[in-house]
Each structure stands twice: as structure tokens, then as C-alpha cells.
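Only one protein chain is missing; all other protein chains are in place.
Right, subunit A next:
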Amino acid sequence: MITETFVRGRGPLYSFDPRPKFILLVYLVVLFLSVSSALIAGILVLAVLLLIWGSLGFKKSWIPVKSILPILILTAVLTPPFNTEGSVLLNLGEHTILTDGGVRLTLVLILRFTGITSVFYLFFSTTRTESFILALRSLGLPYRAALTVTISLRYIPDMFNTYHRITDAHKLRTAGTGRENGGFRHRLGSLFPVLISILIHAVKTIPSLAMALDSKGLGRANPRTSCRKLEPWMAISRQLFLTAFLMTVLTAVAVLLPL
């Protein structure tokens, strides 16, 4: 199963050069990590979700949130009891469970995770893998390092699909035994063979991928060419200017409005 993160489509984000787009991605990740205001983080997340909606459709805008939902739930449950700064909102016996500081931090963390996941999702859904390699090379990363990054990224959805395939196989084998809808313990128990299988699948991929790359001439002494080209830097000057403008405005908002 060969899968990719790219979603075919049209729109300004698709035609945006991968280099400024990548710079913007890195900048937004840093911004999400440094913003401590729930309001600003919330506005940024909303903006990114709206961009996903506009570029990929309404249904897709919930995919990044859905993919990290367990992490968000754990954050929401575990953060407040361990961060008890500020005025107390809820006590359970002698223990403080909820404070306004804890609520604020939880909100910021949830928005931060959602924001970072969403910008990555948006970037890889609107950027072809090969364009990303070219962007990384153009920004000074050696080809092998760029290829390693993109192959690793390719294998994330690949393993996700493998997981689905294997759970499908499980479903077909357990169907009719009355245990397919077993309790939590049973489901947890049946998760182990699936995880082992994914691990075996991933380990088996290593030599076959190495063979495939070798058979396609990766690592030859001669210089490597590319079947795709990026525009010269001058040709994307407007996009670069727009990127710089956006980064300036967002930095100004984050610095000047520390709510």
C-alpha cells in the first residue's frame, strides 16, 4: 500500500511555491509554541481551520482534530489537576482539581496541539512530496537528507493504512465468533497482534526499500538531476513578500497583544 498525504485540488495554497510555504510552516510552528494567550492561539487555529476548509473542503477540516483527539482528551483531563495556579474553581476534598490558571493552560495546550497538527496537515495536503524534496534541497539540505525526510513522512500514512488493512483482516477472522465486539480488555488484547504485525511490516520494509533505492540507482557517483524544477527565487518574489508580510503582522499581533 503506497499512500501519500497530498490531496489533489486547486487553489492559492496549491500554487504557492513550496519554499515560502515551508518557511511559513516553520514560522507558524514556532508561533504556536511561543504564544501563551488562549485568545490569540484560538484565532490562529480558527484561521488555519478556515484555510483547510477553503482549500480541502469542510469534511477535511476536522481530520487533524480527529487524528489527535485522544491526546486532546488526555490533555484536558490531566493538565488542570497538575496546574493549580490562580483562583480555585473546584476542590475535591483537600485536593484542588480546577483553577482558572489550569483552565487557561489546558486551553492553550489544546489549541497549540491542534494548531501545529493543522498547519502540518494543511502543508502536506497541498504540497506534493517531490516539491517538498525540491524545497528542502533548495534551502540547502543535501538530497539524501531531503529524501530521508520525505520517505519517513510517506511511511506515516502508509503505516496508518497498514493498520487499517490489518484490522480489516482481524475483523474478517473474528467475525461471527461473538468476540468481535468484546469489552475493552479484549479489544486492548487484540491490539497487540496488530501492533506486532505493523512492526514486522515496518521492519520488513527496511531491506526492501534499500533494495528498491539501490535498484533505482540511488547513491551513484554522478550528480543527480530532477524531473521537476522550482521557479527561480526572483519569479516568486511576490510570494516571498507576502510570506514576510504575514510573518511580520502575526509577530506584531503576538507581541503587542499578549492577552
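Operating definition for what follows: contacts are C-beta pairs under 8 Å (C-beta built on N, C-alpha and C of every residue); 3 or more make two chains touch, one makes a residue touch a chain; residues count from 1.
The rule is short, and it goes like this: contacts and distances are computed from a predicted model.
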Name the absent chain as its UniProt record does, using one of the following: "Phenylacetate-CoA oxygenase subunit PaaC", "Stage V sporulation protein AE", "ABC transporter ATP-binding protein" or "Glutaconyl-CoA decarboxylase subunit beta". "ABC transporter ATP-binding protein"
Residue among A:Leu213, A:Leu240 or A:Val253 touching the omitted chain: A:Leu213
Option touching the unshown chain, where A:Thr117, A:Thr162 or A:Gln239 are the choices: A:Thr162
Where subunit A meets the chain that is not shown, the residues are 1-4, 6, 8, 128-130, 151, 154, 162, 165-166, 168-177, 179-180, 193-194, 196-197, 200-201, 203-204, 207-229
